[in-house]
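Before anything else, here's the structure in question.
A single protein chain has been omitted; all remaining protein chains appear in their positions.
Chain IDs A and B follow the sequence of writing; residue 1 opens each chain.
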Amino acid sequence: MTLLQVSELRLTFGGLVAIDGLSFSVNEAEIVSVIGPNGAGKTSAFNCVTGFYKPTGGTITFEGTSLLGMRPSAVAGVGISRTFQNLRLFGELSVLDNVRAGSHLWLKQSVFDALLHTPRYRRSERECTDEANHWLDFVGLRGDRYSAARNLPYGEQRRVEIARALARKPRLLLLDEPAAGLNHTEKAEMLDLIRRIRDLGIAIVLIEHDMGLVMQVSERIVVLNFGKEIADGRPEEVRRDPAVIEAYLGSDAHA
Amino acid sequence: MNETTKAPEAPRKIGAQRPQTRLSKLFDNRWVGLVGLLIALLVPFVNASNYTMSIMTTAAVFVMLASGLNIVVGFTGLLDLGYAAFFAVGAYTSGILATRFDLPLVATVPAVIVVTVIAGVIIGAPTLRLRSDYLAIVTLGFGEIIRITANNLPVTGGPSGIYGIPGLTDSPVSLYFVTVVIVAIAVIGASRLGRSRLGRAMRFVREDEDAAEATGVHTYRVKLAAYIAGAVWGGLAGVLFAGQVSAISPNSFTFLYSATVLMAVVLGGMGSVPGVVLGAIIISLLPELLRDAADYRFFIFGVLLIIVMIVRPQGLWPARSKEALK
Partner (left out) sequence: MTQLVWNGLFVGSFYALVALGYSMVYGIIKLLNFAHGDLYMLGAFSGFAVLSALGGVSAAMTLPVLMAVLLLTMVSTGLAGVVLERVAYRPLRGAPRLSLLITAVGASFAIEYGMRAATGPDPRVYPVRLSGTSIEVFGARLTLQQLALIGVALVLMVGLNLLVTRTREGRAMRAIALDPRTSALMGIDVNAVISRTFFLGSALAGAAGVMAGAYYGKIDFLMGFLIGLKAFTAAVIGGIGNIPGTMLGGLVLGLLESFGTYWLGGEWRDVFAFGVLILFLTVRPTGLLGERVTERV
């Protein structure tokens, strides 16, 4: 049942402690939010899980396999996808190509297939394009799929990034502030999208500042403050937790 | 553009969704390439003097070099300033084997491929982990190391090099035809590589290494693969060169030569196969047309590099994002 298990995670930069003993777990097809004030170590935790940072201590396992020491592409290989806080699309490439990147790991095609244009090459290219189109439809992209990704409006770029992550066919999706910079309607659509992704059987870990969204969509919430975990529970429990109210929701208790 | 969200059946300009669209696109690409190839093959019927054949063969070899460097610089975004090193490794390997063991040039090709792959790994493996700008200087250093080594070793004939390398064919015209066909195959190969899973991964690396890693691209391996592909293209171009000139010396493989190939790639359009072919033809034939300006040739190259980068970084025939991956 448990998909991702993070235990006693520690991360220090020189003398600065970014994460101090963080533990949480994610079950299959569950939506878990990680919240906390800026600088609490949320994105650092994502970077540890996905192999971009090497944790100083602790363990991270995915379906029982340790992820420590894996490079990010290997972490992607075990079935974890992510998005970035500040959009990291391949700006000069077309929207479709961006999403086709997601198929890199499962696409069966050798260099010789490509050089000789074998039937296998044609088949796999078609499969990869179909898959990309499927996910663009799924996230509801509006706009041209053939123009450079950087030409899309911001909200659409967010969708493309999620489509790219989904085309990887992950079991777990890490979303880093997917609603940041979106307007009210777009936020509602994002909420719906996150739920539809979960309905596909994909577990989601969400970093998000919009409390409304977090409370509505999450099954569990982990609260971080100064690199430490101060609460972990269902939304209504977290909302009532005095430590959380003091550290984070204090000024915004109605959220 | 029209909304494609709710109409997946709408014609996809580059998608492989509908067979007709895909075929016509293929035809489009082939058409441009075929006309170019046809023109190249018709040249000897217009003028078959030894001189014309010689500069045209040289231009064809140059096209092959540029299409190989384009894999490294254009597709993957790694600046290689020592590309002539692979050209040299190919030419020397083939020249030494052919003269020492009395082999026909064609028989040296497997050995050349093996040696250039090894050279690509030796040069690439330690350097490709570095930041991209360090890589430029290190490749330049390697280019110089290869040239100076060839200059100092007895087996490479020292400064006078290797002579008496057998030709690929016996007449300049037939050599030209053979060269053009081989180069055309190499160019098509580079273009197909660019439109494959690996070629896409190279572009992802160029655009954003972290994002590429996150989508599962082992960036180091992809860079190494690009580097090796570039090495093989350069090495095979070296075989053609050795067969054409029959005598090679370290002076053929200077930094100046590497920079000239780079100029062709940049001028034509980094990452664009037709652009790079065009750039290579311009760069190799222009000096023939502007003989009077010979003294200013590299000065003009330098200024042109700056101007292209400031005014038109995408080159003369840019790689369009929609064309990039068929």
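Keep this in mind: a residue touches a chain if its C-beta (ideal position, glycine included) is under 8 Å from a C-beta of that chain, and two chains touch if they have at least 3 such contacts.
Source: prediction; values computed, not measured.
Novice: From the touch rule at the top of the page, work out which displayed chains the omitted chain touches.
Specialist: If we consider the entire complex, the absent chain touches B.
Novice: Given the contact definition stated above, which residue among B:55, B:137 or B:316 touches the chain not shown here?
Specialist: B:137
Novice: I'm checking contacts with the chain that's been left out. Which of B:70, B:108 or B:127 qualifies?
Specialist: Only one listed residue reaches the unshown chain, and that is B:127.
Novice: If you put the missing chain back, which residues of chain B would it touch?
Specialist: 73, 77, 79, 81, 126-127, 129-134, 136-138, 140-142, 144-145, 148-149, 151-152, 255, 259, 262, 266, 270, 295-299, 301-306, 309-310, 313
What we mean here is this: only the chains that are shown with their structure count from here on.
Novice: Give, as an integer number of Å, the spacing between the C-alpha centres of chain B and chain A.
Specialist: For chain A versus chain B, the centre distance works out to 39 Å.
Novice: Okay, in this complex, where on chain A does chain B touch?
Specialist: Listed in rising order, the residues are 50-52, 71-74, 76-77, 81-82, 84, 88-94, 96-97, 100-105, 107, 109, 111, 113-115, 117, 121-122, 124-126, 128-130, 133, 136-137, 140-148, 164-165, 168.
Novice: In their complex, what parts of chain B are in touch with chain A?
Specialist: Going through chain B, the ones touching chain A are 1, 3-5, 8, 12-17, 189, 192-193, 195-201, 203-204, 207-208, 210-219, 321-322, 324-326.
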